[in-house]
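One protein chain omitted, others in place.
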Amino acid sequence: MRIIKTKAQWVMSILSLVLLFAIPQIPSLNNPYFLRLLIGVGIAVTICLGLNILTGYCGQLNIGQSAFVMVGAFTSALLNYRLGWSFWVCVIPAGLASALVGAIFGIPSVRLRGLYLTLTTLGAQIILTWIALFYIPLTTAGFSVEPVRVGGIVFNTPHKFYYIAMLFTVVMTLFAKNMMRGGVGRAFVAIRDNEKAAEAMGIDIFRYKLLAFVICTFYAGVAGSLLVHYMMWAHLESFTIQDSIWYVVMIIVGGLGSIEGTIFGVLFITALKELIFVVGPIVEGKLVFLPMGAGSGLLLVIIGGVAITFLMFEPRGLAHRWTLFKAYYRLWPFGY
Amino acid sequence: MEFFGKIVISGLVNGAIYGLVAIGFVLIYKASSVLNFSQGYMLLLGAYIFWVFKASLKLDLLFSLLITIPLGFLMGILIERLTLRPLIGQPLVSIITVTIFLSLVIEGLVSIIWGTYPLQQMSPFFRGSLRVGKINLTSGTLFAFGLALGAMFALIFLFRYTRLGLAMRGVAEGHQIMQSMGISVKRILTICWGIAGVAATLGGILLGSTLGFQLGLSYIGLLAIPAAFIGGLDSPEGAIVGGLLIGLIESIASGYFGKASGVPTSYVILIVVMLFRPYGLFGLRGIERI
Partner (left out) sequence: MLKVNNVEVKYAGVILILRGVSFEVPDGSIIALLGSNGAGKTTTLKAISGLLRTELGEVTAGTIEYDERRIDQQDSEEVAKRGIIQVMEGRKVLGHLTVEENLILGGYILKKTNVKKDLDMVYDYFPKLKTLRNATSGYLSGGEQQMLVMGRAMMAHPKIMLLDEPSLGLAPLLVDEIYEIVARLNAEEKTSVIVVEQNARAALAISEYSYVMENGRVVLDGPSSKLANNEDIKEFYLGLSKLGEKRSYREVKHYKRRKRWL
């Protein structure tokens, strides 16, 4: 099953890629705020791609993803800070370090099923954060990291880093899509849908689950490396359990088991969060009679309410809606 | 020695509370396979409601309890009706996500009504204390422990020895099977959520009285979870043991390794236990017949 099947799809893909990389050139979109947002989206997409592979395709819920991002981030940061390695040299080791840790936390999958395995990921989040807190003396205050360089160009502004972020995002997305349409992806889906049947068909469950963990955390590690070299600063507060949960929410809203869904979900949730961030203080200012913090509280209620209602109408996520839309379009003007 | 004693006591008391919250968690999971991520926030809401009656309106303890507990039941039922009922039959992940969003909504609600700063300190429930050897047990501590333990045993009794409890265990086995016997699964689920609401509220009240009434109370959810898992997600009795165990572990770890190590150590122990007992200490093994 090829990724791009028709000429029309080729055209659309190339156009959208061109558009993507051309955004910083468009005057109205060329402001730091918007670009920063998009960079965040790109990094989140990378993280969520890995997560969707483990949770959406392979069916193992992982609520500790941001801890694995942290492992990659600190590995990359430390390699840069202590050994002076540049970003390009740090990226792969960062990913591998995350993958190694991910493999360790994937080992319990030999005995644990379903929600019990999820618990180990929660444990990963908590334990890894704790280890970082105590055993990497620099992490509480944070320490500085060099920006990305290529030749003479230093990518230290949103305007410039945008290209790096998008480059990685596109490459990682293509990797993911390609991986999932092959035997590995099918094995994952088999494990998700009926583990016993998969085993009976000769799929080595443990090996593939471990592989899923490794891929997921590798993506997290690469994203972490990107993150620290973008922020040029590494500290613990960027990697909390709330973030882990947001990532899961992103792929659920976007659609489990779907690469496009990951992108949709990240975009949707990012937009939602920006709404809280921007509108919150305004609301709080207007409604002075409510106690402190009420504004953000109100927004939380609304966002949560919107999200719950959304899930009520489309529990399979945005990707499903998109599939239905495509089917409708294909059949139009016939109904079925 | 005295230090150790203090640690054990505080561990057990906290553990009893974790166990109580964990039972609510287990109840919902057992009946509907849903991991209720908002359990900690239900605890928060219940605690704040109690605070309104006791500290703000200055009603006495018994009265406040008698009002708040039914309200906790109502809270559980409302949550089930409004958010979970429409999602019956939908993929499990979506339902679990809804509980996550629910946490946001409840946190927001609490912030709107009471703000984000900790609430005014409540005066202790009782005065006086008991001396056991060299250790001083305040009446408040004893009360919390006793109430939590009592509530847990009441719930276990309900589950094991009453008709309603049997129906709840039946629902845990299969919704369609119960429907075919004419039993209203919806009603049973609603009751389960109501009970979970009561457990959370009670836990919140007790915890709030020791830790203070602030937004951080919801993080107890993070500790009740390993308690429920260690005991076994299908086992309310296990939740008691799990809760006490986690309470002890957390207390010992924070006492000897520093405050922040309590939670992580619990999780390490949790993972170790699970490697040997994949279904928790008392969890029911899946009956697999091929």
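Chains: A and B, in written order; residue numbering restarts at 1 for each.
We take it that a contact is a pair of C-beta atoms (placed from the backbone, for glycine too) under 8 Å apart; a residue touches a chain by one contact, two chains touch by 3 or more.
On a predicted model such as this, the values are computed, not experimentally measured, just so you know.
Enquirer: If I'm reading the header right, one chain is hidden. Which shown chains does it touch across the whole complex?
Expert: Within the full complex, the chain not displayed touches B.
Enquirer: Among B:P70, B:G174 or B:G216, which residue is in touch with the absent chain?
Expert: Reading the full complex, the residue touching the unseen chain is B:G174.
Enquirer: Where the complex has a chain not shown, which of B:K58, B:R163 or B:K259 is the residue touching it?
Expert: The single option touching the absent chain is B:R163.
Enquirer: Touching the hidden chain in the full complex, which residues of subunit B are there? Just list them.
Expert: Residues in contact with the chain left out: 89, 163, 166-167, 169-170, 172-184, 234, 284, 287, 289.
The rule is simple: only the chains that are shown with their structure count from here on.
Enquirer: Averaging only over C-alpha atoms, locate the centres of subunit A and subunit B and give their separation in whole Å.
Expert: 32
Enquirer: Could you please specify the touching residues of subunit B with respect to subunit A in the complex?
Expert: So the residues of subunit B touching subunit A come out as 35, 83, 86-87, 90-91, 93-94, 97-98, 100-105, 107-117, 222, 225-226, 229, 233, 260-261, 263-264, 267-268, 270-271, 274-275, 278-280, 288, 290.
Enquirer: Contact residues on subunit A for subunit B in the complex?
Expert: Counting only subunit A, the residues touching subunit B are 61, 108, 111-113, 115-116, 119-120, 122-123, 126-127, 129-130, 133, 196, 241, 245, 248-249, 252-253, 256, 290-294, 296-305, 307-308, 311-312, 315-316.
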